[in-house]
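Here it is: the structure, laid out below.
For this depiction, one protein chain was excluded, whereas all remaining protein chains were kept in their positions.
Up next, chain A:
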Amino acid sequence: MAEGKALSFQDLILTLHAYWGKQGCVILQPYDMEVGAGTFHPATTLRALGPQPWNAAYVQPSRRPTDGRYGENPNRLQHYYQYQVIMKPSPANLQELYLGSLVEIGIDPLVHDIRFVEDDWESPTLGAWGLGWEVWCDGMEVTQFTYFQQMGGYDCKPVAGELTYGLERLAMYIQGVDSVYDLKFNDAGVTYGDVFLANEQQMSKWNFEVADTDKLFRWFKDCQAEYGRCIEANVPLAAYDQAIKASHVFNLLQARGVISVQERASYMGQVRDMAKGSCEAWIASNADAWSAKFPGWTA
């Protein structure tokens, strides 16, 4: 692409913020916990439930410990950024809004080949699924586009539309660089590598080699216990935090290779139960208010 005018990594984010802000989205900050994807942010998971309209956009750092490559792979990272948009109910022109955002960041759809290719999404850990596409730009997947049908095992009423942009990938494409570490972070000479290379090297080492597995197992149990207390105390948002924590600890245990194939399903089931239980409690604590405001609505 046109390197001269190409957006820096931070300008890419700022451009998307400005664009989605104009479409009526609240521009949120990242959730301050380790999560595997932008969908885990309560602004998506929990807000996808219930009848009240909700439009939000935010960047979410996503941690995938097993994807770490010690900073040696040009496009695999254990920590990267997703740009997340959620609009509920899904507007009739969501595809057009999305395509407008591509134009905004410098992708001309009469020069570049944009395609919506079937890709249905499901997250067993969140008890969620939806239908949609991966969006291709010249053969590269740049965004996941999903209409949520269920979350936490509950039907989404109404359905939310979710867009997840892979920011590094998109930036690499716009800037025409082959390694994520060569991305211009800003226009003042700072690269993505300057900011994150050491982080990738050290965190990969910690994820794969150093992390104390006894502690991790203990933390998982502690999260579960605390989750139970939160549910009892009827603080579903706090319960959901514990579910997120447990999910990340589980991912770390996976990276350390200490969970067997057989145990894996059981751990995933435990995380799912916590996520679903949080959704259930969230709905229960809001159901009366929601029904009052949206007559006819039921969980």
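Assume contacts are C-beta pairs under 8 Å (C-beta built on N, C-alpha and C of every residue); 3 or more make two chains touch, one makes a residue touch a chain; residues count from 1.
By our rule, contacts and distances are computed from a predicted model.
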item: Hidden chain of the complex, named as in its UniProt record, picked from "Glutaconate CoA-transferase subunit A", "Ethanolamine ammonia-lyase large subunit", "Glycine--tRNA ligase beta subunit" or "Haem-binding domain-containing protein"; value: "Glycine--tRNA ligase beta subunit"
item: Full-complex contact with the absent chain, from A:131, A:238 or A:287; value: A:131
item: Identified contact with the non-displayed chain, of A:36, A:51, A:68 or A:152; value: A:51
item: Contact footprint on chain A, counting only the chain that is left out; value: 1, 51, 75, 89-92, 95, 99, 108-118, 120, 130-133, 137-140, 147, 149, 155-159, 161, 173, 178, 260-262, 294, 296-297
